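This is the structure I want to talk about, given as structure tokens.
Yeah, one chain of the complex is gone here, protein chain that is, but the others are all in their spots.
The letters A, B, C, D and E name the chains in turn, as written, and every chain counts its residues from 1.
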Amino acid sequence: QIAVANAQELLQRMTDKCFRKCIGKPGGSLDNSEQKCIAMCMDRYMDAWNTVSRAYNSRLQRERANM
Amino acid sequence: QIAVANAQELLQRMTDKCFRKCIGKPGGSLDNSEQKCIAMCMDRYMDAWNTVSRAYNSRLQRERANM
Amino acid sequence: QIAVANAQELLQRMTDKCFRKCIGKPGGSLDNSEQKCIAMCMDRYMDAWNTVSRAYNSRLQRERANM
Amino acid sequence: MDPSASGMGSVDPRLRHFIEVETQKQRFQQLVHQMTELCWEKCVDKPGPKLDSRAEACLVNCVERFIDTSRFIVKRLEQTQKSKAGFSESLSD
Amino acid sequence: MDPSASGMGSVDPRLRHFIEVETQKQRFQQLVHQMTELCWEKCVDKPGPKLDSRAEACLVNCVERFIDTSRFIVKRLEQTQKSKAGFSESLSD
Partner (left out) sequence: MDPSASGMGSVDPRLRHFIEVETQKQRFQQLVHQMTELCWEKCVDKPGPKLDSRAEACLVNCVERFIDTSRFIVKRLEQTQKSKAGFSESLSD
């Protein structure tokens, strides 16, 4: 349940961020350059999500070790 | 219950958006031009809400027809 | 329960606001000037929270008196 | 036939009152957080060593105008919904 | 072993159907609110005496492109997850 909710939250935030970044004025279709932008944006967003996840995890582990 | 929650959500988002748009520096009262701006803003926001609702609905129906 | 949830909400919004305001480009440590900025920011944010709380309270009491 | 209302029927009236008061408190608090964020952005651009009287006055006005705006919108919405029912129908749909 | 699903097992099928429909409605409404806010920012800069045809067309396009974007992302995500499982593992962790 939590994994699903988590994936949905990621999806929702990513869609919002990449739509704002890649779609200037919404036209009659999602053109090729917009699709490329969205693909790149979502890859970078997931990279960022993974990096943040790892950094936060390692921080928590360092803190636990110091307790 | 859902209809009430839905109306409250619309109200809250509309109040926030129109307050930000119409009240530059908050003064000692809600003056006439601010009231006009809010009235216009809320009408347009509800127009937008209705248009978005219809467009999303028709999109979902087209998708269902294609399944 | 509510008091705890309330304090957490205040904490979360304050952290977000003051981090955005005081940390331009995140560096290798929280330096002295950043710490001073955060301290000042959180004091002013709590002042604002208290002022807003009081103003809203007095407004509600005035309205009740007029009913 | 409101399910939550009927569910409340068998509940001790004192507990019911307690829940209602707590719910109101929570709504009050939620609005305080929302207004603090909004009015902070409008009135406190650069946090100084103390909250000066201008920022303080701006915050109070900001709360008053926000509530005015909220009351104005609700009142006007009720008037509009009486004259044309189209909006309320699409909402409760 | 989905706890909510097993919890639903003893529930009257008609109530179950009612809950599912209500949940879907709620998701629909939530997305309408989200898209209204987003597309309002993109399409209605200065609210005028009426919603002109250009803003109206922009709003419709905005909804269509937003759904396109959402479908595109989900589709691409499913393809990516098939080829490398690293992301899904870290997610369900």
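Here is the rule we use: a contact is a pair of C-beta atoms (placed from the backbone, for glycine too) under 8 Å apart; a residue touches a chain by one contact, two chains touch by 3 or more.
Keep in mind that what you see is a predicted model, and the values were worked out from it rather than measured.
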item	value
Hidden partner interface residues of chain A, rising order	2, 5-6, 9-10, 13, 17, 21, 37, 40-41, 43-45, 47-49, 51-53, 55-56, 59
On chain C, residues whose C-beta touches the chain left out of the figure	1, 3, 6-7, 10-11, 14-16, 18-20, 22-23, 25-30, 34-35, 38-39, 42, 46, 50, 53
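The rule we apply is simple: only the chains that are shown with their structure count from here on.
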item	value
For chain B and chain D, chains touching each	none
Minimum number of chain-to-chain contact steps, chain C to chain E	3
Intercentroid distance (Cα basis), chain E paired with chain D, Å	26
Residues of chain E touching at least two other chains	39, 43, 62, 64
Interchain contacts, given as pairs of chains that touch	A-E, B-D, B-E, C-D
